[in-house]
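Part of the complex only, each chain left as placed.
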Amino acid sequence: ASTAASPTVAKAQIEMPSEVRFGYFPNFTHAVAIVALDKGYLKKRLGSKVTLTPVTFNAGPAAIEALFGGAVDVTLAGPNPTITGFTQSKGAALRVISGAASGGAGLVVRAGIGSPADLKGKTIATPQLGNTQDVALRYWLKKHNLSTTTEGGGDVHIVPQDNATALAAFVAGKLDGAWVPEPWVTRLVAEGNGTELVDEATLWPKGKFVVTNTIAATTFVDKYPAAISAIVAAELDAIDFIKANPDQAKSLVNAHIKTITGSQIDPAYLDKAWSNVDFTIDPLPSTLLASANHARAVGLLDSVDLAGIYDLSALNALLTKRGDSKITVP
Amino acid sequence: MSEHAIRPRKRATAGTERGAQLAVPRGKRLWDRAWPPLLAVIIALLIWQIVVLSGWRPEYVLPAPLTVGQTLVGQLGEPKFWLAVATTLNRALVGFAISVLLGSAIGIAVSRSRVLRSAIGSLITGLQTMPSIAWFPLAILLFGLSEQAIAFVVVLGAAPSIANGVVSGVDDVSPQLQRVAQVLGAKGMSMYRHVMIPAALPSYVAGLKQGWAFAWRSLMAGELLVIIASRPSLGVQLQFFREFANAPGLLAIMLVILLIGVLVDSIFSSLANGVRSRRGMGVVRL
Amino acid sequence: MTLSEAQATATIIQSTAIRVQNVTKRFGRDGEQTVALRDVSLTVRPGEFLCVVGRSGCGKSTLLNLIADLDRPSEGFIDVGARKVGVMFQEASLFPWLTVRGNIDLALKLSGVPKDLRGDRIQELLETVQLSGMGAKRPHELSGGMRQRVALARTLAQDCEILLMDEPFASLDAITRDAMHEQTERIWAERHLTIVFVTHNVREAARLANRVIVMKPAPGRIGSQFSIDIPRPRRMEDLSVAKSAADLHELLQEQEAGHE
């Protein structure tokens, strides 16, 4: 589908699409997108000739379905749907163009469980089989010599459970713990009387690992590099804003979530959860690739060829312009 | 039988009875119809309150009726809530209307043609059992992220049900009436228009009722397909209240859904009762 | 009546099987009401065979429904004491999901006949209505007259004291009808039944009845009564029956002439 052969490169680079359909979830790890939209950065960077259509998804699968179906051009998503979409399409459908957020996940367990050894025979929930948290839990357990199986057998029983159900079950005493993303870590601790046994950030170098990145349809990346550049620039603007005005950003994000979902995150939880997440333009490629390797190690994936999943040329050009160091894909 | 045999059957002059019927009819009849559901609601609320008071589960998991009521009232005060109800109802009506047209057409076609019936008759129920989310990728492929995609999911949910209502209604039409119609010269479409459809009407209305339920359920899933920030909807609210584990909010939306369901049912019921009483049907009660 | 109503009831109840007193029956809401019966009073003695004749639509079926407690009078009251009432309706109304045998069996079952006795009773009843071989058939496989006879068998299966029959033999040929007359008369005598029998056939009325009442239409009321004292056994062909039938016919004609 790529028509960006060399003779047309120059023309393609200035060409802008008439419409950009930009996807995100009403979830605070998507704060970069929300701020970029609400503060008008996206609109400004794309220019007045481009119609910006925000698209909201409730979860990753829907985002990938829409990307595959050609119904969205660029969207924020977790590393898990990113890998899925890339591998299912044999590398054809999408590219990661930048990061969005890092950190903010961990294992919360009920009182009385103080060490990995105590987990033997217990039941732990993860959001879904094979997702980032699921892989992290399995890999962590494996390192502590606790066996697991994808069917939920082994020393520790892992059950895939969506976050709300996990909370309800944890409160009702039907679960011993859950490895979940924020703000669920905070809620499990607060509402379920749990203790945070593991903060996932401690397991990664520099305490950083990707939870949200920005992906774009390959055709879009090939055809409209200028638009990609504008979007990444807008995200950079948003991150600058978040860094500079965290309180304002928080309330802005929470208000936005409220308009879409009808609920807002309890401000008390939001403060705690927000502090556990780092908003960064760095897609942290090494953590994504490492996570994929971990998945293979615990038997969740056969083999993953993620070569070419990153297209960071636009991002690196912008970083260079700002005087920051380029991001390299190992 | 025994009661019948022992008590001497004697029915008093109805002169007084009839006078009574004429004197206080409206108010009394209304009250007769109103008190049972009211009582049911009160009993349900009471049980709920007792369970909450028993402290069985913490309040943020099982909120008290009053909390839910407050949440609901709070919602009712927000124009956004009404927007959501309006959006969802509008989608439901559009989807249902398309389903009625399509379902009726398919139902008539299948009930008329033996070949069609054996070709796709059973497929109708097969389609009904397919969960809505299975259609999402196809809906996006065909319609993108648009209102049409939602309507597509709704129609796939509801139309089979309506078609099944038509088919089973037509199958139940008295063969004698069909013979009469044939002799009178009805055939093909005129047979359907003048005889089969009117005769199958009660069953058709029952199918519509089921179709509505399917439409509504499919819609609750389908609304997640296209989430538009400025256009809130009940399906999205329900899903997110659940995802946020917001128990009072969830219960409030559930009450709203129940209420709409009950209202729509009473429309269908009065439709069906009208049809029946005009034919001298209905349960014989003395 | 000069006695107080309560006393009157107490006195009459001994010698009446059915008492219909000042019964009016209206159908429909105000505005477009039909008065099906107006101020009808009637007493039927135990063991009486009462035939009812009258123009189409004069309220015969309505009267039977009221006596059977299938509908309530708008005014007046009806008393059948503690007697069980059986009804044979104008339409056969067989249960379409049951066979002929099943239809009769259900009536026996609901009358409390124990299972082991039912088989023989069914056979007997089928013979009574001349349908011995048809037990396994379903209602839709029967001819109109056969259905009517199954309905008769089903009604006879009931253990009742009062039998209301609404044009029971309208779809039968003369020969079968004759046989049914005999059977009905036999069972009436054997079981000391009280029968109210609606018919349009004056000869049939003369053949069967102790007494005939003639109803007048619009609104339905009782026009005249007619005792038939021909000794039994009677036959349709009997001259005395023909004579009574002719008288009855004349009465109907006259009433008609007076009416219009």
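The letters A, B and C name the chains in turn, as written, and every chain counts its residues from 1.
Keep this in mind: contacts are C-beta pairs under 8 Å (C-beta built on N, C-alpha and C of every residue); 3 or more make two chains touch, one makes a residue touch a chain.
What you see is a predicted model; the values in this text were computed from it and never measured.
This structure file describes a complex whose protein chains are present as A x1, B x2, C x2, with one copy per kind shown here.
To be clear about the criterion, only the chains that are shown with their structure count from here on.
Compare each chain's C-alpha centroid with the centroid of every protein C-alpha atom shown, and the nearest one belongs to B. Per-chain Cα centroids separate chain A from chain C by 84 Å.
Chain centres here are Cα averages; for chain B and chain C they lie 46 Å apart. Separating the CA-averaged centres of chain A and chain B is a span of 40 Å. Chain B has no residue in contact with two or more other chains. For chain C, the set of residues touching two or more other chains is empty. Here chain B touches chain A in the complex through residues 57-58, 60-61, 80, 84, 136-137, 140-141, 144-145, 224-225, 227-230, 232, 236-237, 239-246, 249, going by the rule given at the top.
Those residues of chain A lying in contact with chain B across their complex are 21, 26, 54-58, 62, 65-66, 68-72, 162-164, 167-168, 171-172, 187, 191, 256, 259-263, 265.
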